[in-house]
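A single protein chain has been omitted from the complex, and every remaining protein chain is retained in its original position.
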Amino acid sequence: MDVEDVLRMDRWPHILCPGCGNGTILNVLARELAERFENGDLDPDKTVLVSGIGCSSRLPGYFRLDSLHTTHGRPLAFATGLKTANPDLEVIVITGDGDAAAIGGNHLIHAARRNLDVTVICANNYIYGMTGGQVSPTTPEGDVSTTTPYGNPEPPFDLCELVMGAGAPHVERWTTAHPVQLKAAIGRALDREGFSFIDVLSQCPTNYGRRNGFRDAREMVEWLRENTSTRDEEGKIRIGILRDEEREPFHARIRKVLEKAGGDGD
Amino acid sequence: MDVEDVLRMDRWPHILCPGCGNGTILNVLARELAERFENGDLDPDKTVLVSGIGCSSRLPGYFRLDSLHTTHGRPLAFATGLKTANPDLEVIVITGDGDAAAIGGNHLIHAARRNLDVTVICANNYIYGMTGGQVSPTTPEGDVSTTTPYGNPEPPFDLCELVMGAGAPHVERWTTAHPVQLKAAIGRALDREGFSFIDVLSQCPTNYGRRNGFRDAREMVEWLRENTSTRDEEGKIRIGILRDEEREPFHARIRKVLEKAGGDGD
Amino acid sequence: MRIKEEFCKGCFLCVWVCPVDALDESDRRNEKGYRLPEQVGRCTGCRQCEMICPDVAIEVVEADEG
Amino acid sequence: MRIKEEFCKGCFLCVWVCPVDALDESDRRNEKGYRLPEQVGRCTGCRQCEMICPDVAIEVVEADEG
Amino acid sequence: MRIEVRIAGFGGQGVILAGVVLGRAAAVYEGLEAVQTQSYGPEARGGASRSDVIVSDEEKIMFPYVREPDHLVVMSQEAYDKYIGDVKSDGLVVYDSTLVEPSRGDVEHVGVPATEKAEEELGLRIVANMIMLGAYRELTDIVSFDSLRNAVMDSVPPGTEETNEKALRLGAELAEGGAD
Amino acid sequence: MRIEVRIAGFGGQGVILAGVVLGRAAAVYEGLEAVQTQSYGPEARGGASRSDVIVSDEEKIMFPYVREPDHLVVMSQEAYDKYIGDVKSDGLVVYDSTLVEPSRGDVEHVGVPATEKAEEELGLRIVANMIMLGAYRELTDIVSFDSLRNAVMDSVPPGTEETNEKALRLGAELAEGGAD
Amino acid sequence: MRDENGKVEFLQGNEACAEGAIAAGCRFFAGYPITPSTEIAERMSARLPEVGGVYVQMEDEIASLAAVIGASWAGVKAMTATSGPGFSLMQEHMGYAVMTETPCVVVNIQRGGPSTGQPTKASQGDVMQARWGSHGDYEVVALSPYDVQEMFDLTVECFNWAETLRVPAVLLADEVVGHMRERVVLREDVETVDRELPPEGEEVERPFPLEPDDLVPPMPVFGRGHRVHVTGLTHDERGYPCTDDPEVHRKLVRRLCNKVRKRAGEIHESVGYDFIERDSDIALVAYGGCARTVLEAAEEAGVTVFRPKVIHPFDEGLVRRLLDGYEVLVVEMNLGQYYEMVKMALDPDCVHLLGYPGGYPPTPERVVEEVERLGG
Partner (left out) sequence: MRDENGKVEFLQGNEACAEGAIAAGCRFFAGYPITPSTEIAERMSARLPEVGGVYVQMEDEIASLAAVIGASWAGVKAMTATSGPGFSLMQEHMGYAVMTETPCVVVNIQRGGPSTGQPTKASQGDVMQARWGSHGDYEVVALSPYDVQEMFDLTVECFNWAETLRVPAVLLADEVVGHMRERVVLREDVETVDRELPPEGEEVERPFPLEPDDLVPPMPVFGRGHRVHVTGLTHDERGYPCTDDPEVHRKLVRRLCNKVRKRAGEIHESVGYDFIERDSDIALVAYGGCARTVLEAAEEAGVTVFRPKVIHPFDEGLVRRLLDGYEVLVVEMNLGQYYEMVKMALDPDCVHLLGYPGGYPPTPERVVEEVERLGG
């Protein structure tokens, strides 16, 4: 199966800006899925994408799969219904830093706590892209956005720390400068039963780069490559596998309740 | 100043059930405040209480102070407005596990991230007391509530881990079986500038104890004393000071923005 | 030791917390029908009962014999 | 190496990522006015350009000389 | 026939259950019209608790709330003091004589030492409500004994059926002797 | 007088700013009625961008949207193709001749090599919009040069005033020679 | 006990509602506790696992309705239950369910508002909110039961209309009926309606047609090969976002409204209403728990009475047919909401209100007094 078979090419070119990191994520995900569909590791009819609202959340609409483009911040709540109502579905949630961690922070931590069996890909571009570049809960201190003209006064979240604090068993961080590793990470996430969170540091050249001294997307991925490391290095952002544990997923826990109540149909 | 001067004794007896842990928290807080008002460490006219909805959230109404009993889950959002609009106020937020961590989880982690200068006292009784005993995000796995008649299938939050993951600088855990230590912890929280979180393990004899094998409130505090430890002990819940760092509080950060913009009036 | 009887709800957390067993359950009830605690031994004035009482119904006046 | 020119938006992430500098900016523009990349050197077939392209506009057919 | 009954007492005495059982006996086992309501509210914790039942053999009961009870079954002094004034004159008041001291004149009072007997004879204070219910039924015949027993069996935790039935019967016996 | 102007081009060329400056010149410095609108939407990213201005010396402009522009100032082929059909017949079309190849017959076309000259003479491609604006003003006298310059000074980043004024003047010069 | 139609029980309205849902085929419940609706969640948490269904207690009401909508797209009949404050929080997702045409049932056991208000007391203060609470133009179905049996029956109707019309259906009950106990037959003969499905394994070409404007299209289900994209943005027939074309928006919103509005009469006839005509100049109008008072008062005062069960869509034609010429007195446990709709249908000068917030319905005597004041 070709990547073009996984995508709704009738909608190309997509709405993302030139050099948008969300596009790389789309690309990498499409290739990982195409491979798995090809191998028979995954059934395209059972694979569903769920997103909130934002540029990143537009991705599901470009996949020739069942996809639910929901409301801002709530994709994990919708996914909880989809996955528990039909545990046969492979559910992938695509979200942004604003979607997942601003308005959607509560659903993020609760899905992590419950160990909902979904793969969450968070396109973390430090900004609200869709609405034109306002500060986000991951914008670095001091950075300029349309709502922090004097520099961002707020300390940002480390999203991986956050979901680990909430109990997430499988947590990785990569960047759009690491497409190969990102693809492998998505593969691992699909393999894991339970809540997998991938924080993908990404670039919004239009609304973040411009205002913070980056001339174009290339400078931004260059920065991401230079300022991240898979080891703990002074002054660098840690990327890689940050936690990889096994815990019983939520739908299996619900299944046990049914067994106790005699409603499991066996 | 006597404890009775701090309280609205015209509203006594209060609505809490016999042996309710929320009552002990009320008592301890009232005494700590009375002492500070007496010493002049704190001005009662500038000390305000904010809460959400729940049995625990009824506490502010019993204090003879300015108090805001808000909506379920949102006290920290209201407190953000109060404290940033008037940084001279000493803001104490009283909340429950349902209020803070179910519906209010997002405001909790964002207030922690911003390092809002408030003291959060979370009465964590593992249950929704006010509504009659439904499962909460801190209910231990397997426990019975009115909505988990077959035992709770969900893993609970460790609230301290959660707020530390979100960036909280000052985090402690105590129980209602430790009133003396709890009082000291509240004192430390009031002394710290920035976000202080005190997770108070507490008892709801009416709606949690009854259904989970506790005959009365005494058995519950006994359990809390026996199953907690200020050291890392196998099989025991860790209590004590879990983090105590210094970081610039949110209102000071906002002040700097004003200075940059020339709106600080100096 | 003063128990504000009208506020007491008979939970006996005071009895539980007292490190020297100076308090015990009594058979007396208040107007609402709650059973009341009573002092039965020497109080060291540690004030733990005062602080744990969910109804702010105890005042430790001074350490005394009961 | 095939560039679907109608989809390319001229971001040149492909040029950036290529470990062997097989790609470079060209002066050609597509219909929308975006400048296009072009192959200028030997391609090892590592497919990194294919994967990083935000517009899924590159297909690495096989490693070749360009 | 249309009878308004209020069962009242202290939180924890099982007065809500008593009302539900009575309503169930009437509605499910006697084919009567019956509505049960109760008061909800934060103030109900531990304080006075009440369960209201309207039973009728006529048409559907529309307005569902009890205004002037024909009968009051009462298990605490606080509840007695609170509700005694509402009872219709010449109404019937069945009270737990272990806990209640009656005062009003123009109603019929029947005392039943339910709590005392529950402890003494059944060793289980919390079945006092069933004793009261058994007594009340005996005095009014509002539903048949069998209907009441069936309703109790539907409503109590498995394993406690026997004690509860005993309590009902004990109540009936106490009532026979009891009018004062 | 009531004139509908559409300024259109490629995202990033500053067509929105050009419209705002024109409206500002009219409304603030000439005391004319003026309304500026633009199209918002996800499709605006990088694609065609447009800024519409209505200027009037009569009463308040009520319906605020441009339907049939009297004038089109256009800086990309895509925008030209998209909007040329809307222009009133006998309308005026001022186009950036570096980027646009005109095609329609029944309108007046004036080509201005704005992008080329911006790069060549001012070394700054992004002031092409000001060149176009200067040319457009020169051709229509819709506002005075001073008003336009004032509006530009209010709107551009500090430090860039001089270049922008130069661009306006350059546009005016190019327009004088330019009708084709 | 059983009667010919099913088990006879003596239940709270809230418990009957849960049983009605299960009888209607509901196999998913997501909720967040709130007085006075909590007994619904509690009973669902016990009952659903027995019948192979899923109960999830979510982190809040926003998430609850989201999960319900998610479950519905997984092909499962789904419900949530709440009261005032929770219903307010659900408003964004009410609109999302409308826009994505997701069948689901939302139970609102109305309590005293505004705000936290009177948590344990009855009200009918959310009648207008049920229709107007979310932004934009939309229509939903809302039914109001007046006794415990109707808590069961109208819950079934809610599911049926939700599935028929692909809309959120609101059981707009109140604390009076939610908390009272009465005899109820847990009917085993309920007629249930299931959404129409496209053929399995086929990609659906036009999942969201724009015309004709009263159409309810078959509903794709995730996991069956339909490969559908669902969005709350204005979308074209393919389901793709299309947010700039006025015609597409106009047609879509018209269809979403008209598929409900045009069937207002049919819904009223099928769900039913009470109309007791008496020789009088005055007609009383009431619904829900408050109607129990008013039916009693109408009999006593000898006046006509109309009790709708369907609150939305409002059927102007029916109300005119039944009530034109009367002096109409609307009695509700609010300051006048259904009243406003009646006023829109009739000569506004002939429509009067007894608005009765406070936590309890008025007594029949109070209503009779008001009838007398009107000259009845």
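Note that the chains take the letters A, B, C, D, E, F and G in the order they are written out, and that residue 1 is the start of every chain.
Basically, a contact is a pair of C-beta atoms (placed from the backbone, for glycine too) under 8 Å apart; a residue touches a chain by one contact, two chains touch by 3 or more.
Being a predicted model, the structure only gives us computed values, none of them experimental.
> Looking at G:T80, G:Q118 or G:Q149, which residue reaches the missing chain?
G:Q118
> Check the options A:I103, A:C122 or A:A177 and report the residue that touches the missing chain.
Of these options, the touching residue for the absent chain is A:I103.
> Write down which of B:R36, B:H69, B:R192 or B:R218 is the residue touching the left-out chain.
Hidden-chain contact among the options goes to B:H69.
> Could you tell which one of B:N106, B:N125 or B:T228 touches the chain left off the display?
B:N106
> Can you work out which residue in G:H179, G:H268 or G:K343 touches the chain that's missing from view?
Hidden-chain contact among the options goes to G:K343.
> Mind listing the subunit F residues that contact the chain we can't see here?
Touching the missing chain: residues 20, 23-24, 27-29, 33-38, 40-42, 60, 62-65, 67, 151.
> In the full complex, which bits of subunit A touch the chain not displayed? Write them out.
Counting over the whole complex, subunit A touches the hidden chain at residues 53, 71-73, 102-103, 105, 128, 130-132, 134-135, 137, 146-150.
> Can you name the residues of subunit B that touch the chain not displayed here?
8, 11, 45-46, 48, 50, 58, 60-61, 64-71, 74, 77-86, 88-89, 106-107, 110, 254, 257-258, 260-265
Here is the rule we use: only the chains that are shown with their structure count from here on.
> With centres defined as the mean C-alpha position, give me the subunit E-subunit G separation in Å.
That pair's centroid distance is 36 Å.
> Calculate how many whole Å lie between the centre of subunit D and the centre of subunit G, each centre taken as the average of the chain's C-alpha atoms.
Chain centroid spacing, subunit D to subunit G, equals 57 Å.
> Quick check on subunit D: which residues sit in contact with 2+ other chains?
In subunit D, 9 touch at least two other chains.
> Can you list the residues of subunit A that touch 2 or more other chains?
16-18, 106, 110, 254, 257, 260-261
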